[in-house]
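Only one protein chain is missing; all other protein chains are in place.
Chain nomenclature is as follows: A, B and C, assigned in order of appearance, with residue numbering initiated at 1 for each chain independently.
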Amino acid sequence: MKALVFKKPYEVQVEQVDDPKIEQPLDAVIRITSANICGSDLHPYEGRSPLDAGMVLGHENMGIVEEVGPGVERIKVGDRVSVPFNIACGTCRNCNNGFTSACLRANPSGNPGAGYGYPQMGPYWGGQAEYLRVPWADFNLLELPAGTEWENDFTMLSDILPTGYHGTELAGLKPGETIAIFGAGPVGLMAALSANIRGASQTFVVDKEPDRLALAERLGATAIDFSKVDVEEAILEHTDGFGVDTGVEAVGFQAHDHTGQEHPEMVLDNLVNVVRATGRIGVVGVYVPDDPQSPSPMAGDGRIGFDFGAAFEKGIRIATGQCPVKRYNRELRDLIIRGKASPGLIVSQEIGLDEMPDAYSRFDKREDGWTKVVMHPTAA
Amino acid sequence: MKALVFKKPYEVQVEQVDDPKIEQPLDAVIRITSANICGSDLHPYEGRSPLDAGMVLGHENMGIVEEVGPGVERIKVGDRVSVPFNIACGTCRNCNNGFTSACLRANPSGNPGAGYGYPQMGPYWGGQAEYLRVPWADFNLLELPAGTEWENDFTMLSDILPTGYHGTELAGLKPGETIAIFGAGPVGLMAALSANIRGASQTFVVDKEPDRLALAERLGATAIDFSKVDVEEAILEHTDGFGVDTGVEAVGFQAHDHTGQEHPEMVLDNLVNVVRATGRIGVVGVYVPDDPQSPSPMAGDGRIGFDFGAAFEKGIRIATGQCPVKRYNRELRDLIIRGKASPGLIVSQEIGLDEMPDAYSRFDKREDGWTKVVMHPTAA
Amino acid sequence: MKALVFKKPYEVQVEQVDDPKIEQPLDAVIRITSANICGSDLHPYEGRSPLDAGMVLGHENMGIVEEVGPGVERIKVGDRVSVPFNIACGTCRNCNNGFTSACLRANPSGNPGAGYGYPQMGPYWGGQAEYLRVPWADFNLLELPAGTEWENDFTMLSDILPTGYHGTELAGLKPGETIAIFGAGPVGLMAALSANIRGASQTFVVDKEPDRLALAERLGATAIDFSKVDVEEAILEHTDGFGVDTGVEAVGFQAHDHTGQEHPEMVLDNLVNVVRATGRIGVVGVYVPDDPQSPSPMAGDGRIGFDFGAAFEKGIRIATGQCPVKRYNRELRDLIIRGKASPGLIVSQEIGLDEMPDAYSRFDKREDGWTKVVMHPTAA
Partner (left out) sequence: MKALVFKKPYEVQVEQVDDPKIEQPLDAVIRITSANICGSDLHPYEGRSPLDAGMVLGHENMGIVEEVGPGVERIKVGDRVSVPFNIACGTCRNCNNGFTSACLRANPSGNPGAGYGYPQMGPYWGGQAEYLRVPWADFNLLELPAGTEWENDFTMLSDILPTGYHGTELAGLKPGETIAIFGAGPVGLMAALSANIRGASQTFVVDKEPDRLALAERLGATAIDFSKVDVEEAILEHTDGFGVDTGVEAVGFQAHDHTGQEHPEMVLDNLVNVVRATGRIGVVGVYVPDDPQSPSPMAGDGRIGFDFGAAFEKGIRIATGQCPVKRYNRELRDLIIRGKASPGLIVSQEIGLDEMPDAYSRFDKREDGWTKVVMHPTAA
């Protein structure tokens, strides 16, 4: 099959590779109809997270079941399915508790959590390809209505819609509360969409890219451009000086100020300052324990010196971590089907597999209008 | 009346001061039968948190209602009561939501949260004295059975028993789970007692003082002496390499290693390392946004450079803040009355008011056997 | 002042009565700008719940603070406020736990729960009048933005919007789930509005009145006319045979079938049958322990012989009870102010105090188009 293969930092290539096949009784093989580029694909692309050459990239996948192993009984050949980015065994303690993001058995390294085409997430090839092998298919796959409807909405179910939703869940957002979302990339925008679903009374989205802020406003949020205003002042003003009830971090360890300088603690500081006493923060932007290329040696060791003293004084709760997609994707799918959520509105490019190297390069440069790239390697 | 008055760091004195009186319609005046020295009283005592000379100290108070204002209708003169350390109006948004620790109206400074005899908690005198004025008495006071029974148990209801319990609540401890509590001071020990109440399957308590570790063992916990063993290794070994489900920080910003050096990030680092992926940490040890005397300039600004990258990777939740005592004190009282909890077992000294200056000095030096001092200024 | 006075079943009269005044230090007196007729006002009106002659009716009240007692410090004269229908002391155990609907001190009968102008809810006059006395004003009153904006939205905050919301909360409705609401009266419609706020993927509303079903559809719900289709079949068909995740009972003990016959167990049976195994039901429609005029002697003793065996087999949870308005009204107010909820759209008549006797009569007959009557006794 054809697949997008990682060669070295800033170099990805479409190549002919071996077809994936059923390796275990519970495997399925999926023909990919949509696979998206994720912001976190840029971590290996930029060499910030080391990845071996030869890995097929891509963890945002959906498609049609092509073949199933002899132990697969729920999912059928021909089913249209969404593939959560987490690979989970379905029977370990963490899977039992709903933490498919921390499966204890799927990652041969022994670390909790596995995924497709990603550094440290196991040997599993990604889905930026024509086909994808899915382990524990009955447990992992989410069935979708047959046909081609909602393809660009459903393709958000593998990662960013649940991840944005997870941010609001970690933040404990309740109906009628206010929320400040830092980062208007795809995850931040999906967090804003999720805030609508959960009945937020007011949603602030902070970024500096006009195209992304415009999308935030289309989602009913109040856009805050941190290159133009003092974010903390702006949000406090809008909230009678009290601050927001909840906040979401959708930026991660590479946070830059408006001059382009990296400040790993900046967004957490902002959040601690704009979230009211007794408030809650959900962190879905990625932080890492080792970051050899960090401009700050402390942050290189995972140490983020944000104002924890202020967080304690305000009694703030900070919840973190990768999204366990299965916890949310069924309900989010149903909201799409019943017309209550349209995450596909952020799709900015639909391309073929051969256009992927160019798309990576432009998405990495944050070219204007490159918000979310969906690739269709085979017909839906 | 006689009261313990703060003069300057390391100097407190028993003096004659004006009797407190009813100032507002909802006030009560309490005759103090028990008032304890709290570990956090040492922050102003050591000059680490600046306090004006003349303040009457003491926020762990109980006694008998002596007089009530004209708007007080629930509490009666003669009632035996516990006084939560938080002063709360009972009608603001935070009080409505159960956050009496962040009352929006009680502190004239405008900061959320007020209390007795403590820096930045408002002008309210403390109860290390013969009498105490209690604002919003009907809302704040917890009624106790008449008489003198359980005096040393009930006196833990004003702060440390609820605060220890709050640690386990912030950690989301569920029956059958494991917990590691850092700090075997009174709050840590009360967290261990609370872990029993909540059905922990195993409780680890980490400290280096033999008398405190012995109390932890009396409470059924596994004591870990960090001056003798590697804490992280020890806990991981006891938990099959996975770590504990939950952790409690009961040390605070002045954490010392076993050589006596201050490391503000040490305990949080330990917790992140011993708590399992998907786990939860409750922080009731105090961290502050400004600490001019900190040995670390960064920590002096409240910035605690713990390994947040590892916390994110493990998907850990960190919840913080002062305890809203009213959320727990009624149920804890009932557990005492029905013989299910005996927090008074940690009381090490019972003294009179005149002995307080000496007691502060010895408690501050952590003299062996000085775990928890209860002062009885008037007869119960 | 002028007030609507209950004389006997089917007879209410506008009369001159004594002005309410400050009786306790924590009282306020409100000038009423809006007071609605509630469906439950029809229980005493129809003589189904015995009420003494002379009572001023009305528990859905809002207005302007005219005077406050000497212990009132948060609420100010001139404030625009919503008055929750529950009268709560703010300091008893149930109030502490957020159950203002079961205040242990406000009702002189000793029964939990008190209210305005209603049988068995204490001696408190209602607000279908020019003025209203509000006990424990600082605790009970919700402040609103000054002015006249959103008057017909805010007037829903005293009862039916929180009550409808409470139905969805008792049902444990989560984002993406489905819900079936029985009864398209004002409370059922507010439950439908609340289901939107909470992110329901699909909302069914069951009734037989075309005007009410039309309003349900305006709220985005799927209307089910039980006089025309088999309700259970219809809902099961829409949900792939599984049934809905949650249900709300917004009808109460006087449930009638489409021929007009009373069947007290009918709606609970419907709910048990349309809610899926593991589902949840919230009951806010009123059931009573004594109903001397019930057509069924068993129901006359509060015994409702619904299919509890089926409920157990399906593992269904049934939560019941009056709404504690304070638990929800602040967030619902904020959703109104920020344009996320417009409960006033169900208002069908706006009238003066003198028109009330006629309005009661027409509302009681469920005349077409009489959905929700708002009375403005004085200018907003």
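Structure notes:
Everything that follows uses one rule, which is that a contact is a pair of C-beta atoms (placed from the backbone, for glycine too) under 8 Å apart; a residue touches a chain by one contact, two chains touch by 3 or more.
Please read these numbers as outputs of a predicted model, since none were measured by experiment.
When the full complex is examined, the chain removed from view is found to touch A, B, C. One of B:P9, B:G47, B:P108 or B:G176 touches the chain omitted from the figure, and that residue is B:G176. Only one of B:K7, B:R93, B:K208 or B:R330 touches the absent chain when the whole complex is considered: B:R330. The chain omitted from view is touched by exactly one of B:N36, B:S49 or B:Q202, namely B:Q202. Annotation for chain A: contacts to the undisplayed chain at residues 24-26, 70-71, 73-74, 89-93, 96, 98, 105, 138-139, 326, 330.
Interface residues of chain C with the unshown chain, by the touch rule above, are 94, 97, 99, 101-102, 112-113, 170, 253, 265, 268, 277-278, 283, 286-291, 298-299, 301-322. Within chain B, the residues in touch with the undisplayed chain are 174-178, 197-199, 201-202, 328, 330-332, 334-335, 337-338, 340.
As a convention for this text, only the chains that are shown with their structure count from here on.
Computed centre separation for the pair chain A/chain C is 42 angstrom, with centres defined by C-alpha atoms.
Counting partners per residue, chain B has no residue that reaches two or more other chains.
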